[in-house]
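Removed: one protein chain of the complex. Kept in place: all other protein chains.
All chains are identified by letter, namely A and B, in their written order; residue positions are counted from 1 within each chain.
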Amino acid sequence: MGGFLNVVLRLSNWMHAIAGAALTFIMLLTVSDVFLRLFARPIVGTFELVGLGGAVIIGFGIPITSWNRGHIFVDFLVNMFPDSLRDGFNIVTRLISMGLFILVGWNLFVLGIDMVKSGEVSTTLLMPFYPVAYGLGVCCFIQCLVLICDIVKIAGGKYE
Amino acid sequence: PGLSAAQQKTITLNYSNFFPAPHKNSQLAEAWCKEIEKRTDGKVKITYFPGGTLTPAAQTYENVTKGIADIGFSVFGYTRGRFPMISIMDNPLGYKSGVQATKLINEFYKKFKPKELDDVHVLYLHAHGPGILHTKKAVNKLEDLKGMKIRAQGTVVPIVQALGGAPVGTTMPETYDALRTGVVDGAMSPQEALEGWKWGEIVKFTTQNFGSAYTATMFVVMNKNKWNSLPPDIQKIFNEVSAEYADKQGKLWDEIDKLGYDWSATKGHKVIALSKEEDAKWAAAVKPIYEKYAAEVQAKGLPGNEALKFCLDFLKK
Partner (left out) sequence: MNEVVVGIIGLCIVLLLFLTGIELAFAMILIGFLGFGYLISFHAALNLLAKDVFDVFNSYSFTVIPLFVLMGQIAFNSGIAKRLFDAAYKFIGHVPGGLAIATVAGATAFKSICGSSPATAATFASVAVPEMDRYSYDKRLSTGIVAVVGTLGVLLPPSVTLIIFGIITDQSIGRLFLAGIVPGLISAFFFVVIIYGWCKMNPALGPKGPKSSWAVRIKSVPEVAWVILIFVLVIAGILKGFFTPTEAGSVGTFLVLILVFAKRDLNFKGYWKSALESVRTACMVLFLIAGSTVLGHFIVVTKIPMIAADWIVSLPLPSWLVLVFIALIYLLGGSFIDDLAFMILATPIFYPAIQKLGYDPMWFAIMICITVMAGVVVPPVAINVFVVKNITKTPFSVIYKGVYPFLLSLLFVAILLFIFPALATWLPGRLMGAM
């Protein structure tokens, strides 16, 4: 089981790095655009690329944020329960979350397919959006792996 | 059981519009709902959601096809690439009024019946008044615009470039502040936006470059399955009311443009009319944009050149 945890953690870290690179990229892009605007030479489409970068930052950050339990949750009530009941609660919420991310991920793929069919592109640079939809979909599925890891950790008594 | 026949037959529909409730376009859409309810003797009940609260503007069309809203009002240009034929009209073909643009799009739809709209039922289409230039410093001739930073998104970007300006992307709510601080020196829009988005507080000049004016085409469409489930007599009423409202909407665009002129005038705003020769220079500068666009549509196997000619002929009338 440790091997599986390691693989998922490494995958999450790797995606985290891409998100960090995207953050650096949108910062540099915006600064360049602001600078070039001084000479009336704006980088056309900065607005769209930055939005797109935002999707990469958030999407690729999903698994690691979850791995580190970075989302907000309220656990004072479950912490008052006996351990076995608390573990039961945690496992159920992990399963519900998995169901949710499968739904979101699957429908992001459906959305991507629809975007390919309809030919929808961004309004200025005419870039297709579907890779973003697919990408976010993949991120949701990897998030499910992280949730499985959570369950493994709970079973091993290593979940906080 | 216990329900009367009339109650059992009540058809309830959701209508989503991105214009906020107080905007005149939203009020007209709401009046359309009321008119439908009235003429169907209450057999149809429409719940109206303004301000993009049910579906954001850019999602409205797609969300109508999926049944998130049954009826939707939005802008074709917000989803680029999806409506290659209709979007020919979003080019700077030289518009003079909202009535003219709205008439054109409905005729255009009747003639070409673009396949891209097959996944919905079209109730009516319309398009705003001439999209022209508003600036903080006077632009009297094409050369004045050189190097000016003009707020632009989507189809307006190439127009600004062709006219010699530098297009800068900002969100619509942020544009007021961008104009105020000088991040941009101007923006292109119908006159209406000067009051609607309050830009008239900041920009001091409008250049009436009608010969190179663009428009934004808009739709009021219905989910296809919902439409097919309506009894024929109800469908007839929908079509009649919609045809009337297409006219009303065209007139409304001109009316709010006029309000935009009057309102900005009270803020000390000046309107610059271009001479015929000067206007022709602007028109010539943007011509390659729509010719290239039509050719691209043609390359997709659609009658792009014919459609462009149809529009240009109509606008010459």
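The rule is simple: a residue touches a chain if its C-beta (ideal position, glycine included) is under 8 Å from a C-beta of that chain, and two chains touch if they have at least 3 such contacts.
Bear in mind the structure is a predicted one, so any value in this text is a computation, not a measurement.
Considering the whole complex, the residue from A:64, A:121 or A:144 that touches the absent chain is A:64. Of the candidate positions B:28, B:54 or B:274, contact with the hidden chain is made by B:54.
Touching the missing chain, out of A:103, A:126 or A:155, is residue A:103.
Checked against the full complex, the one of B:9, B:96 or B:198 touching the unshown chain is B:198. Interface with the hidden chain, as seen from chain A, comprises residues 16-17, 19-20, 23-24, 26-31, 33-34, 37-38, 47-48, 50-55, 57-62, 64-66, 68, 70-78, 86, 89-90, 92-93, 96-97, 100, 103-104, 107-108, 110-111, 129, 132-133, 136. Against the chain not displayed here, chain B makes contact via residues 14, 20-22, 47, 49-54, 56, 58-59, 62-63, 66-68, 170-171, 173-174, 176-178, 180-183, 196-198, 201.
Assume only the chains that are shown with their structure count from here on.
Centroids built from CA atoms put chain B at 35 Å from chain A. Contact residues of chain B toward chain A in the complex are 62, 77-82, 84, 147-149, 153-155, 157, 161, 166-170. Taken in their complex, chain A has these residues touching chain B: 37, 40-42, 44-48, 114, 118-124, 126, 128.
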